[in-house]
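With one protein chain held back, the other chains of the complex are shown just where they sit.
Lettered A, B and C in written order, each chain numbered from 1.
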Amino acid sequence: MVVPAKAFRAAVAGASGYAGGEVLRLLLAHPRIEIGALTGGSNAGTRLGELQPHLLPLADRVLQPTGPETLAGHDVVFLGLPHGQSAAVAEQLGEEVLIVDCGADFRLKDPVDWETFYGSPHAGTWPYGLPELPGARDALKGSRRIAVPGCYPTAVTLALIPAYAAGLAEPEVVVVAASGTSGAGKAAKTHLLGSEVMGSMSPYGVGGVHRHTPEMTQNLSQAAGERVAVSFTPTLAPMSRGILATCSVKARPGVTAEQVRAAYSSAYAAEPFVHLLPEGRWPSTSAVLGSNHTLVQVALDRSVGRITVVSAIDNLTKGTAGGAVQSMNIALGLPEELGLPQTGVAP
Amino acid sequence: MVVPAKAFRAAVAGASGYAGGEVLRLLLAHPRIEIGALTGGSNAGTRLGELQPHLLPLADRVLQPTGPETLAGHDVVFLGLPHGQSAAVAEQLGEEVLIVDCGADFRLKDPVDWETFYGSPHAGTWPYGLPELPGARDALKGSRRIAVPGCYPTAVTLALIPAYAAGLAEPEVVVVAASGTSGAGKAAKTHLLGSEVMGSMSPYGVGGVHRHTPEMTQNLSQAAGERVAVSFTPTLAPMSRGILATCSVKARPGVTAEQVRAAYSSAYAAEPFVHLLPEGRWPSTSAVLGSNHTLVQVALDRSVGRITVVSAIDNLTKGTAGGAVQSMNIALGLPEELGLPQTGVAP
Amino acid sequence: MVVPAKAFRAAVAGASGYAGGEVLRLLLAHPRIEIGALTGGSNAGTRLGELQPHLLPLADRVLQPTGPETLAGHDVVFLGLPHGQSAAVAEQLGEEVLIVDCGADFRLKDPVDWETFYGSPHAGTWPYGLPELPGARDALKGSRRIAVPGCYPTAVTLALIPAYAAGLAEPEVVVVAASGTSGAGKAAKTHLLGSEVMGSMSPYGVGGVHRHTPEMTQNLSQAAGERVAVSFTPTLAPMSRGILATCSVKARPGVTAEQVRAAYSSAYAAEPFVHLLPEGRWPSTSAVLGSNHTLVQVALDRSVGRITVVSAIDNLTKGTAGGAVQSMNIALGLPEELGLPQTGVAP
Partner (left out) sequence: MVVPAKAFRAAVAGASGYAGGEVLRLLLAHPRIEIGALTGGSNAGTRLGELQPHLLPLADRVLQPTGPETLAGHDVVFLGLPHGQSAAVAEQLGEEVLIVDCGADFRLKDPVDWETFYGSPHAGTWPYGLPELPGARDALKGSRRIAVPGCYPTAVTLALIPAYAAGLAEPEVVVVAASGTSGAGKAAKTHLLGSEVMGSMSPYGVGGVHRHTPEMTQNLSQAAGERVAVSFTPTLAPMSRGILATCSVKARPGVTAEQVRAAYSSAYAAEPFVHLLPEGRWPSTSAVLGSNHTLVQVALDRSVGRITVVSAIDNLTKGTAGGAVQSMNIALGLPEELGLPQTGVAP
């Protein structure tokens, strides 16, 4: 493939992990990005082929150590680092480099939230890489810093923006979301072994303690114009990829099914990566495997006066690397959809 | 194995399905039950070994047609039939036979609920086979009719009885439950193919339309002493067995975490098949695969004032056949736990 | 995306099935193909979004009936039809249309083989869509007929061509291959239900009766220059996609590990879609999920004098639709790799 003359060069820090691997999968298909340095921590010195055997075109690349000496000289740097490390790397790279942080460091606006949930000093807040959130797309244009949202907040925020933006829902939501195991990362842990997860569903981080809770609260409150209380229960599902988020909110008095549908229909009519399904069809995670799309469906249960919204994303694509590339496109002035997968790999 | 002199003979109608197969698996291990006739619909005439190859001790049994001529002469008859067919069979068998209906026909008390959700005339109401529900155990003693609960209502009711019985929760609950595919039965349907369900989570019956909703409402209202509104979303998970039910209720004002724990702890201290996990441990469906146990954990999220309860069962064991055998034991005056599996098959 | 002026228009017959769906997934990413008519049998009249929800860009397309009136007027027609139907359709379309048959009708050269395994008259033989097979690439150039290979023969032939072409192996091979369930198609059958296949491995078509056996024999005999006897056992694995083929052949006397490696290394050095892994690395099906690549590794077991070769493909991509598009590219004079996925979707 001929790389166009004005290509951007991108480095990926943390190329051995699941987020880094997915960023690379997408960049390989991106017509305006040339892949530069790939770095890793303990895996520096290893061929990428041994760590990410699905990325054949990069199999013979060798991981370099993560640091300014390897990351300098790129137009874009993707960071897939443990939280707390991004600020130092960003400082070393300079303001003209577009830094896309797939970690949590710069997502939250409220330092107290950060310190409560992460237990370390707050590093700051960067433009938030969820273009569909009101105001976010403008903030991303021309920005040189992007905080990529968490995977659960992406699925949940996209499920609920229309209901809150249209004033249809009370400011308290119950969310139960199922995630594939790749959301837990690639570090070897007993409870994530295939033997443990296959054939099993289990919750974790129950009772408001999951770190994605304040991020959802922040997004939904922004959409609603008032503070939204979020009761969030994540569950681990026996699949590698995908998030299915089921959200239940009390409808404001008098809200009709037609109003609900109209709000969702108009909110997402022009969004390239959020798709409201025809009535009667519900999302499945398999339909978006490897795709940057979000599938959404909504129903009003009149008997209990609640709105149920379900969204499905691929946690590694739209939920991480795809959202990152989509936001990068906006920041670089490229077409928002450029190079991003429009179809899932199914069955 | 020597069958004790006073054994009961049991027939199973619908022996080729998943519910019937699980009843047989449990009866094979039951020291006081002798397995009599096995019947099927379109599968009559077929060796059980071709339909249920895991039931080796019964492999050479041949299915007979379902009808009074094959089901007569047994002490117990388990029915695993399509809904609407149990009443006629029951009438033909006589009042002295213990009939255990794994179908829905006799679960609901309110004929309007039945007709709304099933679209046919209401057949009646039988003693409800969830011994843990207040009053149910007494009604089962000596009864010759048992309506086995639905799998979702079993998981959800056991999750919430203590909160409602102790008056800790507002009468509105949001339930999101994930079920293995065996809950959808053994009939060949495209959307249940392995290719479609592996690697995928999806919801169905959203918006209050799932038939188990009125059954949950009935049970929880009974426990609470007031009508409880249920918002229920079932999801299909990529596993064969298991239900994980996540339930969220608003705590009544002033309720403390200690009160919540005490309510659950005392409610289930003496229950043989409901186990409140130690604090910090959460249920997984794999831990109860093939077991008649229910695992429960509860947390109070003070920041939003809600109680989250999660329960896990095997939908075919405690959720169907195990609950059926447990109730049968009570009805026959046998020890409630007799012959029922106490351990899961894990990993 | 701007479609180049000289685009080819392609129709897909059987667009509701797994093969047809994968052809469409690939064509959507192909820069020189414009997607024309989509046809189906019993699904004619249905929106594609209901049948293939992962193909969002085509969601609103409605399936037309399969026939000359809908398939005419295209440059390329992909057939994903039940076997026995392709010849009639091909005749109606004319000689100038490129017909790519994903079915079995035109794969076998020997009419007796066809009649033995398929029980119907032999329709003929078309150029064989496995470009890596000696002689095949030349036959495909400019051809207007392509017989796409079966998925197992693709995996097994690519595993063994180098050993036979270099004269390293005795002409008798034992093959045990595991396939994802999508290889069995989308028709609803009880034994393919998720409940039946998850957590289970099972063989089928054992003892030389699988219809892909004569196709493997044909290919390997062509590579070896003598008749190769194939003992083939396919097994069904609990995954949607992928074939892992394990092949064992007796090494000719005196053959060394270095000779074996050299044969494989040189045979595949220039192949765009067959990748010999570095020594010590073995293929996995997940590494090629959604990709058109074939991963191969080989070992000589000196203690028993046998060569073991393992290959991994995605049965729907390289094993069906990807092989079809690769062959189409050759037939149309396009670059062989055009539009074909080079990376897998993992994890």
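Just so it is clear, a contact is a pair of C-beta atoms (placed from the backbone, for glycine too) under 8 Å apart; a residue touches a chain by one contact, two chains touch by 3 or more.
The structure displayed is predicted, hence computed values, not measured ones.
Trainee: Which shown chains does the chain we cannot see touch?
Mentor: A, B, C
Trainee: Pick out which of A:Ser182, A:Thr217 or A:Thr343 touches the chain that's been left out of the picture.
Mentor: The missing chain is touched by A:Ser182.
Trainee: Among A:Leu192, A:Ala262 or A:Leu334, choose the residue that contacts the chain missing from this document, as touch is defined above.
Mentor: A:Leu192
Trainee: Which subunit A residues touch the hidden chain?
Mentor: Contact residues on subunit A toward the absent chain are 18, 180-182, 184, 186-190, 192-199, 238-240.
Trainee: Contact with the hidden chain only, please: which subunit C residues?
Mentor: Output for subunit C: 172, 174, 176, 178, 180, 193, 195-196, 198-204, 206-208, 229-231, 233, 235, 237-242, 244, 246, 248, 282-287, 289, 297, 299-304, 306, 308, 310, 312, 347.
Trainee: Going by the touch rule given at the top, which residues of subunit B touch the chain that is not shown?
Mentor: Residues of subunit B in contact with the hidden chain: 18, 21, 25, 28-29, 47, 49-50, 52-57, 59, 182, 186, 198-199, 240-241, 275, 277-278, 281, 284, 286-291, 293, 295, 342-347.
Everything below uses one rule, namely that only the chains that are shown with their structure count from here on.
Trainee: For subunit B versus subunit C, what separation do you get between their C-alpha means, in angstrom?
Mentor: One centre to the other, that is 45 Å.
Trainee: For subunit B, write out the residues touching at least two other chains, lowest number first.
Mentor: Where subunit B meets two or more other chains at a single residue, that happens at 180, 193, 195-196, 198-199, 238-240.
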